[in-house]
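Let's look at chain A:
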Amino acid sequence: MKLSLKNIHLPLGRFPLDLDVEMEGEVIAIFGPSGSGKTSALDLIAGLRKPQSAFIQIDGLVLADTRVGQSLPPQQRGIGYVPQDGALFPHLSVLANLTYGSRRANGSSIFSMDHVVDVLEISHLLKSGVRMISGGEKQRVALARALLSQPRLLLLDEPLASLDENLKSKGLDLLQRVRAEFSTPMVYVSHSPEEITAICDFMIVLESGRLVSRGHPRELFTTRNVPVLELK
Partner candidate 1 sequence: MRDRNLPEGDFNNPAVKSIIRSLAVALALATGLLASSLRAAEVYVCAAASLTDALKEIAVTYDKESGDTLIFNFAASSVLARQIEEGAPADLIVSADEAKLDALEKKGLLLPGTRKSILSNTLVVVVPADSAINIKAARDLAGPDIKKIALGEPSSVPAGIYAKAYLEKLGLWEQLAGKIVPTENVRAALAAVESGNVEAGIVYKTDAMISKKVKVAFEVPESEGPKISYPLAVIKESKAPDAAKKLAAYLDSGPAGAVFEKYGFIMKH
Partner candidate 2 sequence: MENENWQIVYFTLGVSILSTLLILPGGVALAWLLARPRWMGKSLVETLVALPLVIPPVATGLILLKLLGRRGVLGSFIEKTFGVEIVFTWRAVVIAIGVMSFPLLVRTSRVAFEGVNPRLEEIARTLGAGELRIFFTVTLPLAARGIIAGTILAFARALGEFGATIMVAGNIPGKTSTIALSIYQFVQLSQDSAAFKLLGVSVLMAFGAVWISEFVLRKRSSIR
């Protein structure tokens, strides 16, 4: 996938998000300390924030171009978003959550319900209410929901952050499986070098809203070009 974030200027609280980068990879990482603008970058790609200026393009499809006043509404961008807390609809059952986005595909279902539910190991949760499942299960349901909307791109915001160590490695395996089974390109926000080196093939590093490094994760982490963060 080719993802272009050019000419981006989005005022945040203490600093603006300023990006001008072209990226290429199947799983692109956004790395950086908390508060550096990573989530805002995802929001921008999804169309949930209005930037002052931006040019966003995925594989030839222009999502936004402020120079000509064009911006696809989030409903039409075909992007699946798995935010940090999952953001499942608390008043709907797990099954209702999963099917919420299925209308958008209008007919085309490359990823079938059974397949997704199977890969994400959530078939036993379908009838449950959202309040009754664990944090890790919530993340899996959120990812399944995003997949079932047949997205052309997945955005994942620190998907493994709330899991403890032994569950984290299971989580990584699951993500690998998802990548293998569904081959949907992803943008993966994390502050964990282990996770990123495990899955991602390209990385940009943000600090205070600006790009400070870009390239292949393994190179960037081993040459110590990148500020390696302490355990969180």
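A quick word on the picks: all candidates are chains of the complex that A comes from, given by their letters.
The definition used in the following text is that a contact is a pair of C-beta atoms (placed from the backbone, for glycine too) under 8 Å apart; a residue touches a chain by one contact, two chains touch by 3 or more; residues count from 1.
Only a predicted model underlies this, so the values are computations on that prediction, with no experimental measurement involved.
Asks: All of 1 or 2 sit in the same complex as chain A; which one actually touches it?
Replies: Of the listed options 1 or 2, chain A touches just 2.
Asks: Touching candidate 2 in the complex: which residues of chain A?
Replies: 43, 46-48, 73-77, 79-81, 83, 85, 87, 89-91, 100-101, 103-104, 129, 131, 145-146, 149
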